[in-house]
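With one protein chain held back, the other chains of the complex are shown just where they sit.
== subunit A ==
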Amino acid sequence: MSLCESVLEILEQQSRQQHYSKVSRVWLEIGALSSVEPDAMRFCFDAVMQGSLAENARLEIVTVRGQAWCLQCNKNVLIEQRYDTCPACGGFQLQVNDGEQMRIKELEVE
């Protein structure tokens, strides 16, 4: 919920800088390791955008898979959750390097 409010805040702020009055589509990039549930995000989005410049805007969520560097295998591996072990060697020495983001990428505006 609060994340949607932060999104709206950014949309409002950017509307002044980029001169638009209506947002019809919003692309979010959400990492699989961030604490965001895409379904919950969709659910809140419509409610929060009601009555705003992004009322009825379409939400597009681009999911980014979790990735980490395995010190033992010396390569990047895909992980589903933060506490996963390395799928190749089963090791714990993983440094997460992708999939934590929560970003607004792009907007379609009028």
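Just so we're on the same page, a contact is a pair of C-beta atoms (placed from the backbone, for glycine too) under 8 Å apart; a residue touches a chain by one contact, two chains touch by 3 or more; residues count from 1.
Here is the rule we use: contacts and distances are computed from a predicted model.
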Identity of the absent chain, which is to be given by its UniProt protein name, from "Dihydrolipoyl dehydrogenase", "G3E family GTPase", "Oxidoreductase" or "Hydrogenase maturation factor HypB": "Hydrogenase maturation factor HypB"
On subunit A, residues whose C-beta touches the chain left out of the figure: 1-3, 5-7, 9-10, 12-16, 18-22, 24, 28, 34-35, 53, 81-83, 92, 101-110
